[in-house]
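One chain of protein is taken out of this complex; the other chains stay put.
Labels A, B and C are assigned to the chains in the order they are written; within every chain, residues are numbered from 1.
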Amino acid sequence: MRSYRLEGSGGTECLVMRDAAQPEPKPHEIVVRVRATSLNRRDTMILNGTYPLPPRHGVVPLSDGAGDIVAIGDTVTRLAVGDRVTGSYFARWIDGRINAGLIDQLGCTLDGMLTEYAVLDEQWAARLPDHLDWHEAATLTCAGLTAWNAVTSTGIPKPGQWVLVIGSGGVSLFALQFAKLLGCCVVAVTSRGEKADRLRALGADLVISTSDIPQWGATVRDQTGGIDLVVETGGPATFAQSLIASTLYGHIVLLTLQDAQGGPIQLPAALYQRSLVTISRLFVGNRTNLEAMMRAGSQHRLRPVIDKVFAFSEAGDAYRYFQQGDVFGKVVIDGA
Amino acid sequence: MRSYRLEGSGGTECLVMRDAAQPEPKPHEIVVRVRATSLNRRDTMILNGTYPLPPRHGVVPLSDGAGDIVAIGDTVTRLAVGDRVTGSYFARWIDGRINAGLIDQLGCTLDGMLTEYAVLDEQWAARLPDHLDWHEAATLTCAGLTAWNAVTSTGIPKPGQWVLVIGSGGVSLFALQFAKLLGCCVVAVTSRGEKADRLRALGADLVISTSDIPQWGATVRDQTGGIDLVVETGGPATFAQSLIASTLYGHIVLLTLQDAQGGPIQLPAALYQRSLVTISRLFVGNRTNLEAMMRAGSQHRLRPVIDKVFAFSEAGDAYRYFQQGDVFGKVVIDGA
Amino acid sequence: MRSYRLEGSGGTECLVMRDAAQPEPKPHEIVVRVRATSLNRRDTMILNGTYPLPPRHGVVPLSDGAGDIVAIGDTVTRLAVGDRVTGSYFARWIDGRINAGLIDQLGCTLDGMLTEYAVLDEQWAARLPDHLDWHEAATLTCAGLTAWNAVTSTGIPKPGQWVLVIGSGGVSLFALQFAKLLGCCVVAVTSRGEKADRLRALGADLVISTSDIPQWGATVRDQTGGIDLVVETGGPATFAQSLIASTLYGHIVLLTLQDAQGGPIQLPAALYQRSLVTISRLFVGNRTNLEAMMRAGSQHRLRPVIDKVFAFSEAGDAYRYFQQGDVFGKVVIDGA
Partner (left out) sequence: MRSYRLEGSGGTECLVMRDAAQPEPKPHEIVVRVRATSLNRRDTMILNGTYPLPPRHGVVPLSDGAGDIVAIGDTVTRLAVGDRVTGSYFARWIDGRINAGLIDQLGCTLDGMLTEYAVLDEQWAARLPDHLDWHEAATLTCAGLTAWNAVTSTGIPKPGQWVLVIGSGGVSLFALQFAKLLGCCVVAVTSRGEKADRLRALGADLVISTSDIPQWGATVRDQTGGIDLVVETGGPATFAQSLIASTLYGHIVLLTLQDAQGGPIQLPAALYQRSLVTISRLFVGNRTNLEAMMRAGSQHRLRPVIDKVFAFSEAGDAYRYFQQGDVFGKVVIDGA
């Protein structure tokens, strides 16, 4: 079987394809025939050596992937051959809070999904909704769950309240979709006005183009009465506007902490002085969260948005395409 | 102008219509031309002398009503002539928690809405969504807000989770509608199977007829994986089944506490022993809740369900019709 | 080595002592030289066949015990030889929520602590505070953790708020002690007025003797302004008084669900109609809770209250003494 391996952290040339024997599952393991994978920003950070958690040398990359189980170990009971599954980002984190003993990640310290056959502990995977095709099913693990937890993990906004998303990357589009499931109104802020129609088609009630209104915070606040939850993926470039846009008791989930030059977010004192906005963070989520998200997705037959699909042999191109940044949804790689 | 007054608590003969001069607002008051009102169980309890809060003699009955403002006092700033408004159940309770100083209720200790012109403090009313007609607008104050708070006031259920409602009274249908706004799945339990289609049309994902399945708890649990939130309007007749239907960490909002004979709810020990279900109560809600509910209703153009409309002169018939109990949604009385 | 085994469920004659070879730890296991154990009501229910979770035939009884580690398996890293430890009630439940896969209990479906040497997975134990002697250290697992979670798991009461405890069993005395750590005021209700001084010595601000004031609810409410949290261990005999004693937004943690005759709790309709009290349940707790409790106990050098200590050979007497019910704190059995 063929697997990509990460040998170093110097960009796409460190991504090498290797041949190996078909894996045999240990008693607690499952073998998954991977049908598709997808990319997240953390994968490019891992590739470029800028990810906070150092990857294992030779690791199979990518946390996100979907496939069907082709073999199981003797003691496996949670899952069966033929089940369609995806992996769980923090593989060992099942429920409750994360701690230092649970930080292993697929595609970083544990072998991930950019491989023909992935071998996972039976606890590290979860069953997929039936209505998703393989490309869609390969997008949930990281961006999907991050967005789900951003809108449901603390103080779920109520129907009629406003959620703001920034850009059209995977997390933002999932957050838009999940916020609509919650009955919320959504503002989408984009630097590319030509995407407005697609954002509206996904349910955005208001689309703001930053080229038209660079200082969009006050406009958003005026038109909405104030944002109740910001899924902040813009970082220093957008934080102040997000704060201005927020309602007095708003909530900002901060997912991006620096700009391309590494510059940090500043808390604008005069603005924040008049605000009771809570700022919080999250780390993707645990398997229980993943299962809850998939239950919601299944019930609503929610379909992830895919920007482009690459062949398995073109994984490097997929990384390069993803890194240029102008995407609308997820970048997917077909199975081997 | 004409008003009904409650003179005693011996049933509908205590409901008498009186004439009075057109009211003049004091500085903080508004005068509302009432266009429609609606009935709640508490109104029949007040009429029959079984309501926990003793009504004032001669009070204008009914908490629920909608109309347009025809006059305002000199210091009124929140509202203007021409505004379409409804009253707030606990008129003095604006936000936060209720306390003994805030318990006055429209249609009980304060004059209510079954009148041609209602006089309210400007703090006791809230603006209505534009999309509702007068009949619909007259149904929100008590049943609507009770249902809204039942599904949003503590631990909002997430999309994909299950909410259970019992019967087809005002609170239950509103709860069904609001639960769908939250992205939840809904089970409706009804003693009258012929209502199943109408419940499904409102969004119920599963309808259980208690004549088909009297012990429906286990069936519901099997078919849903367990209910996350029960809006318990059935009382002793349904509580045990609600508990059986609930998921381990479920939540039961208890709105009915006794059966027609006054018999109490029992907590079945063997069942509850294996359960972590939380039981909570609520008192309708405050004005801030009411405004949040109307914002959600407005955004989703939610339309309350009306069972039947009576003329102002037939208010007694409306009470009698409502008391027989077999309704599907709200019983409305036209304005004078 | 000597262990008690539970062979059947017909009372203390099913409790038999057996000899066995000194255990060898598997790679993930630890061997604990048990220095003391203690009894909880669930242990008598297990003995008498009335516990909801059926015990394994021949199981070593008792969840609560403390000892020092004398051997560890090859892969053990959390703990070391010489560590003083106690077991965790739901051994597999580490953090977050419990589920069907995590319900195994020490002394019921898993071998417990009434043995010379206990063999535990390294994940099933936690380190003890230094200041406790073995008798005290053997009392934390079940009653201690139940009480800790009753006062800290949802809506921690604030300093100056009131907590009510009932009787002088292990859970009640721990709840009294923990409530004082939180800065709360405590009412202790007891059927035996002669215990009042000891309850006051533990920190009770108010002691009510039910022989003096059988209907104590209103008295407690008048003297405290209303109880914010009731740790309800009295069941049907006390529930109505607990509800009367509670403040409008109070909280009752319901730990006892039936009386000696199996009669259930009734929710008194007229009382609960005027109340917003939340009723909740709990299942002891997970290992993370246990560690948090021991951290608090260590910081405050909290000393569990011990009623009486029995020799290992007199375990049956200990069970019989415990079952008669008139205790003040924990009944302890010395190590073998």
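Side notes on the structure shown:
Criterion: a contact is a pair of C-beta atoms (placed from the backbone, for glycine too) under 8 Å apart; a residue touches a chain by one contact, two chains touch by 3 or more.
Remember, it's a predicted structure, so these values are computed and weren't measured experimentally.
If you put the hidden chain back, the residue from A:Gln22, A:Thr75, A:Ser280 or A:Ser313 that touches it is A:Ser280.
Listed residues A:Ile265, A:Val305 or A:Ala336: the one in touch with the omitted chain is A:Ile265. Across A:Thr75, A:Asn99 or A:Ser313, the residue that sits in touch with the chain not pictured is A:Asn99. For chain A, the residues touching the chain absent from view are 52, 97-99, 248-249, 254, 257-258, 262, 264-270, 272-283.
With the whole complex as reference, residues 94-97, 99, 286, 288 of chain B touch the missing chain. Interface residues of chain C facing the missing partner chain: 152, 156, 158-161, 178, 181-183, 185, 292, 295-300.
We adopt the following convention: only the chains that are shown with their structure count from here on.
Residue numbering at the chain A/chain B interface overlaps substantially, since over half of the positions present are found in both copies.
Centroids built from CA atoms put chain C at 43 Å from chain A. The distance from the centre of chain A to the centre of chain B, each centre being the mean of the chain's C-alpha atoms, comes to 41 Å.
Annotation for chain C: residues 97, 99 touch two or more other chains.
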